[in-house]
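Below: one structure, written as structure tokens.
Complex shown without one protein chain; remaining protein chains in place.
Naming follows writing order (A, B and C), and every chain is counted from residue 1.
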Amino acid sequence: MTDAVQSKSISSVSKKKSKLEKMLTNKSLWRGVVALIGAIIFWEVCSQSKVWFGVEIPWIGKVPPPTEVIAAWQKILHYTGYWESWYLSTGRVFAGFTIAMIIGIPFGLLLAVNRYFRDVFFPPFEILRPIPPLAWVPASIIFWPTTEMSIAFVTFLGAFFTIVINVLGGARSIDVQYLRAAQSMGANQWDLFWKVILPGTLPSIWTGAAVGMGITWEVVLASEMISGGGQQGGGGLGFFIWSSYMGGTVAQVIVGMISIGIAGYLSSSFIRYLGVITMPWRRLF
Amino acid sequence: MADQNTSRGAISIRNVTKIYDPDGVNVMAVDDCSLEIPAGEVCMIVGPSGCGKTTLLNAIAGFHSITEGEIYLDGQLLCGPSKPKAEQGADRMVVFQHGALFPWKTLGENVAYGPIVQGVMSKAEAHEKAEHMLAEAGIGDVAHKYPGEVSSGMARRSEIVRALINDPKVLLLDEPYRAMDALTKSIMHESLLEVYDKTKVTIFFITHDLEEAIFLGDKVVVMTTRPATLKKTVDVKIPRPRDYQTLTTEEFRVLVEETKEAVHEEAKKAFDAGERELA
Amino acid sequence: MTQKNPTVNIKEAPTGLALKIYNWKKSLKTLTPYLMLVGISLWLGTYYLFVEGWELPRFNKLPGPVEVITEWINPDPDWGISMFSPIYYEHIMISCRRIMIAFTIATCLGVPLGLFMGWSKTFRDYTFPILEVLRPIPILAWVPLAILMFSGFETPVIYLATLASLFVTTLNTLLGVESIDKEYFRAAKCLGSKPHHVFLHIVVPGSLPFIFTGLQISIGVAWFSLVAAEMVSGEFGLGYMIMDSYMNITYVTMVIGMLTLGFVGWVSSALVRLAGNRMMQWRVRALALEGR
Partner (left out) sequence: MQQSDIKNKNNSADISSAEKSTENSASLELRNVCRGFGDEWSREEVISDFSLSINPGELTVLVGPSGCGKTTLVNMLAGFDKPDTGQVLLNEKLITGPGMDRMVVFQETALMPWLTAYQNVVFGPKIRNDLPGRELKKKADYLFEKVGLVEFKDKYPIQLSGGMQRRAELARAMINDPLVMIMDEPFRGLDAMSRELMQEFFVRLFEENRRTNIFVTSEIDEAIFLADRLIVLSNRPTSVRKIIDIKLPRPRELNVLSSTEAYKYKRDAMELLHEEALKNFKRSTPKADS
């Protein structure tokens, strides 16, 4: 009887599949690949249908086909201007974003920790919050001496509100038991802040940062289109898209869109990575 | 097949084996398990957590397939080699570990849900019957409340009512009182016994609490740790109706003593395995 | 021992308005409302002093609070737009109309799309990657393409706002379906539900909390992109009003536009929240008990 059980359980434990093997047998992955290829073919056919079949498909028919986009991209890869606009946009995003983190995190924590501070400063914050960051663009241009600074300011605003709200929410939802446990072990206010509230808020800080990063890219793009495009030397991917549009090279517009998508994706992956390395206790399981 | 009325809900589990296959690693959850539950019996399955008790329940309910063996209900094949997964049906009602009352329906709507979707009753009829049954269970005055608004004890009671309104042959309970404290639990036990004495429905009850098992059951089946097989079967001959005072009788104490050893041995094994796994 | 004390002093529990007044009165006894007043006046005061009082460099270019408010309530506005000019309401109405159209389309498309994606794994496997690839592209990057694809002023603007909310709504609905406890599906099956019952009675109500969180974010995002689109291309609406007054150097009107935008945006998200609470009484009641 016991022998039978043993032999059964031994034979039943087969070898573990390797990572590659797992990936290759993953049905969802293949379906995704199929869907993406299908979508690109669909796009190509729709765009080309006027040429191929003589029928213009509404809306999507006006968009240049993927083949054309790839050709445009290949050509543009050699231009330093294209790479410079990557550099400029990324720089702006990180400038505004970093300032927003530096100011927003302490501000949010203060709001959460101190009741009086919250009572005083939260109402004006709440009044200003619903105004979309882009509505600040003109006012910002008027106020700041250089375009660069005004873009940085609007970018900062975009991320700031999200970060503060997330930090505030995160800090307030920390389990009161952690605070009590620390208190009964003799922690003072300072310890509570550094040893409990700050690490307890980290997950929300990074969530806020990830959302803020997305908004930052939107804002940078818009302000580049609105202000950077107006003056010479502004540059940036937003300006690249806008000038391509003005110049009538639609394929380049799409190249710009994809570039900015990649840039946005990379920067939010970066934020996620930062989150993972600063929160080792979340990496497990 | 025997007379419908007398043999409602007899379960026969024959040589059931279940092997899971996550990521190509075979894990045996149940190993060659056979068990006969006569109609109208309260069968308590005791074993350490994660030992495969729930797998057995899932197989009867039709949530999971089985690898080998057969399960019969009233002589009819539920699942077997030709049909690895049983059909889910209203003749076997499950009450879940964490409670599965729909939070977006009131207790009354929850209870009335089954008959309505099965198309056995009209909406009005179902609601009327639901209210009647809830009142019988002593919770008629909260029928219009949502599950989030009542205590877990009341929620669990109405979940059992929700199962019973469908007139099931078998009631499958998966550690339904696990999260409750001992005192609430004892009240829940009494109310379940009350229901049982009225309906005499076959009950398949999973738990890891030995006292609960002996207090409620006609038969207590102790399972080994994973892969689960039968370790010991104890017949409980304490007369019904039972109440909380049964818990402190000599008879009860002796039964607990008798079973304890077997349960502890397995629990210890499971516990050590768990600690090892984490290390 | 005084054990026989009545446990609950039953006094008529106020409801509705009476409860609100009671809570309000109670809060007046604390410092909070006064500190809030201090906060707002501090903010307005600084703003006034910096801009109009001391006329600090750079700040003096901005319109001050007094200037803005007098203009706003001026029946005969110096710069053309105030509470009394019909054009002001026209801008508001046009923006609101666009938001309404965009939001409705996005909701009508996004919610079912998300529900189906959550419900059927195959459907999800095929659609989700496309969504994920498109999502990182900022909405604003679509502006030129939108203008190109849709002629005129109105459709591109609405298209952009719709696109922005569509992503948010779909993803949140999908998350909502995924958040439903598997046991509810089992319980429903057990009780004899057919697939359409499961969809109507489990999938839809179960994902509602997430759907409404999504809708609240979605309306915010819709305003965001609408303003951007109106600023870049458009001939009416609040975004256009702000941009236009910037071009014409009527900065006071610009600030009025910003504040109006904030207010309208706040009202619209409050409406969504209200609708959500209406539809999810079960959740509201349970949460109210928890907060007690």
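Keep in mind that, in the parts below, contacts are C-beta pairs under 8 Å (C-beta built on N, C-alpha and C of every residue); 3 or more make two chains touch, one makes a residue touch a chain.
Note that the structure is predicted; figures quoted are calculated from it, not measured.
Listed residues B:Val30, B:Val150 or B:Ile214: the one in touch with the omitted chain is B:Val150. Here the missing chain is touched by one residue of B:Ser12, B:Asn26 or B:Ser49, and it is B:Ser49.
Checked against the full complex, the one of B:Leu77, B:Met180 or B:Leu230 touching the unshown chain is B:Met180. Only one residue in the set A:Trp86, A:Tyr178 or A:Tyr265 touches the chain that does not appear here, and it is A:Tyr178.
Mapped onto chain B, contacts with the missing chain fall at residues 48-49, 148-154, 179-184, 186-187, 208-210, 244-245, 247-248, 253, 256-257, 260, 264, 267-268, 270-271, 274-275, 278-279. One chain is missing from the display, and on chain A it is touched by residues 175, 177-178, 180-187, 191, 195-196, 199-200, 202, 279-281, 284-285.
Everything that follows uses one rule, which is that only the chains that are shown with their structure count from here on.
Chain geometry summary: the mean Cα position of chain A and that of chain C are 20 Å apart. The distance from the centre of chain B to the centre of chain C, with each centre set as the mean of the Cα atoms, comes to 47 Å. Against chain C, the residues of chain B that register as touching in their complex are 61, 63, 88-90, 92-94, 96, 98, 100, 102-106, 113-114, 117-118, 145-149, 162, 166.
Per the touch definition, chain A reaches chain C in the complex via residues 27-28, 31-36, 39, 59-60, 62-63, 116, 119-124, 127-139, 141-145, 214-215, 217-218, 221-222, 225-226, 238, 241-242, 244-245, 250, 253-254, 256-258, 260-262, 264-265, 268.
Of all residues in chain C, those touching chain A in their complex are 31-32, 35-36, 38-40, 42-43, 58-59, 61-62, 121-122, 125-130, 133-134, 136-145, 147-150, 220, 223-225, 227-228, 231-232, 238-239, 242-243, 245-246, 251, 254-255, 257-259, 261-263, 265-266, 269.
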